[in-house]
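Next up is a structure, given as structure tokens.
Missing here is one protein chain; the remaining ones are kept as they sit in the complex.
A, B and C label the chains in the order they appear, each numbered from 1.
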């Protein structure tokens, strides 16, 4: 039986969740907090959310999926060409020491003996390439996951729920759900991926989703973006609705107890919301704030998907740890699937 | 027998290596190219170097080291406090959308419906925290690994030997060589870690180094840096010689066929060079250019080392993939050891 | 007589100012708001503060000071070597297209016909070189200049009092007060520049301060910084109290109706506060928040001061417009004195 103080904490958490429920939520745009939340499940001070499902035991089990040693990077190039959400900059890589300078005899500042070197910098949004959204990245009302007040997220970073909480995590079992293969091609603009699509694809594949998994949904959107030929086509792409996860998938995510859902589209969910287009990405609120489930975006799945289609194995060990950036609300990463 | 054209290629490569040997190298500062090089070993166009030792088979073998599921991040925080080599900037993390703005009612630009979000950016040197030095990062003479001309490394990045070559790699068997434990404490300023230190520590541990391994050498330097209390102490730290790998370790690295050597010091090797202090870091030339062996710097080993001391297992599965940054000469990463 | 609604506005402004007076201000650390403020002087919605003193008429008068055409930049180099307050980064300049790349034949990405070009970027704090502090940069209590709530200054910039308000301003009459010449040498660490110093120097020079002037006080601190020889000396410099303006100068600034005060020290005022060292830079509150007087920091005065000593003219036309960065709380600039 729960100790009384735990009970009080839970009641407070539930009340906080209800209070935070936005007045204009009608059951379509957002699933009610108390139907889907994981607040208090791992303690009232927990900052890791559903990453807690990735236990040591599950990591050991996942390791048994490593049978051929083949490795697949699931990251797009971090460069100026990727599908970065308008308003964010593309990553910008600069060199501050080059071989061409040495060749030109312009190496004065770099003269440290026989050794020569090149050096570089990057300026980039932490949500501007293959990435994790952290639990401090999104919410609704005044509170984030586990009741953390939004006033904890300031100009010096996230005082709580920052990416440092994941530095030893996001490594375990991954499962690819190939909706592109299931539907017979890349999803069209604005397609809503429903629970039936995911379950249909899983059945076709013969795959199972287990607690603690990182579920990876293939949509074909990111590969499609790279086929666009010029700036006009890219501008038109951004003006259209985006294919993504539909609202009825949220309860399934809760029930399956997965740690994270990653996709090869722009922002996980169908955008704007199909029930009410005044809301851009409300399901992020259910995911990050209510359930504490992490969101992966702009992943690259083509190489992995081709291999899965060949060997029929859609499960793998996945090393998807973020960078260790304290106070960050998201992180670029290079997820590597190992079969 | 080698086919004639392969032979010619090898001769050209050897000649190029000899030609590139700096006139002032005397056998102390740099090991002669032809004694230690791996040029042509994986083909004349190879850009991965010793990462080729990390074969699929070795990854499968390494996976058997996952027994408890315990995970250890080997990354320092990416923030303003780390031991970044003078002349480079500390990473700089900024927020462009915050919860405090929403709380203040200043959320106009961020109003996309019920969903609220925080967003952030980073400006950082790719060699300014826990990192890999790529093969395009360092060389001597006019050529880099496998004879790539230095003129391939320009202001738009490394046209060859960039970090994109490692996007599916640097995952496999790791072995910790705890020189701190072997010597009875953190290494003093300017200490030269010799082959005998590494072999002594390995023997004490009962550990073996295998081909394709990522060898990790514990020095105690990075933890020491974090104990410094103010800017004066930190400035004095940088003015002193740095503890690191000595010259006689280079042939051992060649013989063991490891893929990479990472350390918890500033820049892998003893700096400046103990044989000739006019050379800051010449062994980087032997490592990156001649052998194609990767260098890891500024790693965090305290948590892992404590666990190894406890369970006596110094070998583990290591997920140390870099970010996928085309043309980058190095990369930050969050290496995670899994036992 | 003031119209009733104006009177009410003034009372509200005064009340707001009083309410904002911090409980621990004792008359030493901060001058009371109601003794020195300029709120409402230029209308309740004014966002330019004392820049309003730089009227068209005064600009015409100032133009008559242009007699020889000699020009003096009052800016330090924007580079990695300047005296940037710890916690801020030095400006970081990078090149993304170079001549050495063309020389090396690595110009593919830059091939636009016969024309060749170099291109560059900068990452810098807007308060990290010769600069203006804007009225949105500093305050005390909950309000900034003219009662603007601190909640107007968020992660997307200053919704009010941003540097865009100065885009047509900060050009007019400048007067150098050479305290170094008056005191016989650069000011020592922690020296408090009092009203008597300024008035003594002015008298010695035969100079007058007029309304709308930009007053420039020479301390010798920035030139001293550039004589420091290594990182240890620079760390020690930052650990010592800084020479700067003392508290009794504030009422003089109010009375003289100057638009701005600029100095060749780090942060205008003596730091920490000499009356209570728990307060780092409280006079900024009187300057920016109460009086709406702009602060210039880290200016370079050596060339101008030498010329003034030679020709005995300490007054000049000054072009000190900031960059046009909307929402910025400060700006780098290159102030040029013209005699």
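Things to note:
Convention: a residue touches a chain if its C-beta (ideal position, glycine included) is under 8 Å from a C-beta of that chain, and two chains touch if they have at least 3 such contacts.
Being a predicted model, the structure only gives us computed values, none of them experimental.
Among the chains on display, the ones the left-out chain touches in the entire complex are A, B, C.
The omitted chain makes contact with just one of the residues C:157, C:220 or C:296: C:157. When the whole complex is considered, the residue among C:49, C:220 or C:332 that touches the unshown chain is C:332. Contact between subunit C and the unshown chain involves residues 22, 24-25, 29-30, 55-60, 63, 66-73, 75-79, 88-89, 91, 93-96, 98-100, 102-103, 112-127, 130, 136-142, 144, 149-158, 164, 167-169, 171, 272-273, 276, 278-282, 284-285, 317, 319, 321-330, 332-334, 336, 338.
One chain is missing from the display, and on subunit B it is touched by residues 92, 94-96, 98-101, 103-104, 106, 121, 123, 155.
The chain not displayed touches subunit A at residues 80, 86-87, 89-90, 92, 95-98, 100-101, 104-106, 109-110, 123, 151-152, 154-156, 159, 230-232, 234-236, 238-239.
In this section, only the chains that are shown with their structure count from here on.
Two copies of one chain, subunit B and subunit C, form a contact in which over half of the residue numbers belong to both partners. Averaging Cα atoms per chain gives one point for each, and the point farthest from that of subunit A is the centre of C. Subunit A and subunit B have Cα centroids lying 27 Å from one another.
Counting partner chains per residue, subunit B shows two or more touched chains at residues 89, 95, 98, 100, 123, 151-152, 154-156.
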